[in-house]
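For this depiction, one protein chain was excluded, whereas all remaining protein chains were kept in their positions.
To keep things simple, chains are lettered A and B as they appear, and every chain counts its residues starting from 1.
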């Protein structure tokens, strides 16, 4: 590990992101598009949702990072995803895979596996998705929500990180980032978050934004810490899940070093 | 009628739903996806938006109920809807049809009629849509909003319920549930609700969630009462329609027997 990742280095990554204002291309699901775009804008990035095969390669060329999410996949979108990630790889641009619902159907699992084989910088999923993607069948996923705690998936994450040659982030009550060997735990977030849709998808988009200014491993940790801290701040202002996405955007927009330190903690 | 449907039985249905946490598959329109997913999560269900023909049958097999909504229909989506509902029928799983904008165009009316012929458990629409679907042409629908009060559609609802062999729910200032013979009126909701998009669509998704734990008739009444009560609680916290979806999610999340009894009333 070149430099230790700390809350201070995460804050520096956030400042670097805001200074760079990276253009993040998203090929994502219909449910998450608006929430993800708003999270990226509030964070300080510039989002774009572009999926037509007629233009994805051109758009990758002007983007700083790419987020690919299979939540509402269908063949034309999968084709666009494959074209875009190959172009991102050819141009040396980072890209993040969110394998939504991997394990729920054969088609979804096959597409997720195919994309995982195309050298993502980071894979971000819940425990069920990561275990399924790592080939650990019978992981007990329920649709797109996870039924297993993140802890159960840490060895699967390490195996997947080694096999895919990338960073793997698992989200749950505690979040984990594996590079195949070392494991970093990120303590942040709030129990209300799984009750609001598209927050995991938005976190994947935020991970792509950080990957434009930091290594995949630092980006994964930074995204989990910043987004989790924002979720924690936001939940304190909510009586239920309804206003959580809006409050998270406000908290991302206002995030500073002190708030980050108060609401996120890293451990190895 | 086996058991009378009362506010108490509706509350019991809500508790049963929360205990079961049903997985509800949605093949719905682009506008309503995020709002519907959030309403289902806040209610206590687990939503999934899955529409590719490559996986809809597999997903129906792991779902507890299915909601089909033609709001932004196109041929590939209609194909997926037909495949999914046939699979749901084969597996004995309940499904709800929301015939958005039926009557507005020939294509929409034809697709709605085709789906209505595939044995839905519940059809939920506004007065114009139900009258159009029942074959009463010239019902005066205006795009996707209704121009007729729900009362005008009760005989059309009864005819449609008999013809389609299902429960028909009409929403308006007062809501009605017909099984082809008996009619139950649900008094709940608020005048601000038609000024916020996708709430009717979300109600149809909520109806599917209840159909996972109750008969179609009980499910339709329970969904109208719980969602309407949530809308009424939510509107009291709003100065306009902007925050209504978020407030409805908070109200669904916090809904209890006393609040339900205070904000919803049934009559025959």
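The rule is simple: contacts are C-beta pairs under 8 Å (C-beta built on N, C-alpha and C of every residue); 3 or more make two chains touch, one makes a residue touch a chain.
Quantities reported herein were computed from a predicted structural model and do not represent experimental measurements.
For the chain missing from the display, the contacting residue among A:12, A:50, A:82 or A:261 is A:50, taking the whole complex into account. Here one chain is not drawn; of B:196, B:215 or B:232, the residue touching it is B:196. Residue A:243 is the one among A:11, A:93, A:124 or A:243 that touches the chain missing from this view. Looking at subunit A, the residues touching the absent chain are 23, 25, 30, 33-34, 37-38, 41-42, 46-52, 54-55, 58-59, 62-63, 76, 243, 245-251, 253-254. Seen from subunit B, the chain kept out of the figure touches residues 29-32, 34-35, 71-75, 101, 104-108, 142-145, 194-198, 238-243, 246.
As a convention for this text, only the chains that are shown with their structure count from here on.
Each chain gets one centre point, the mean of its Cα atoms, and the points for subunit A and subunit B are 33 Å apart.
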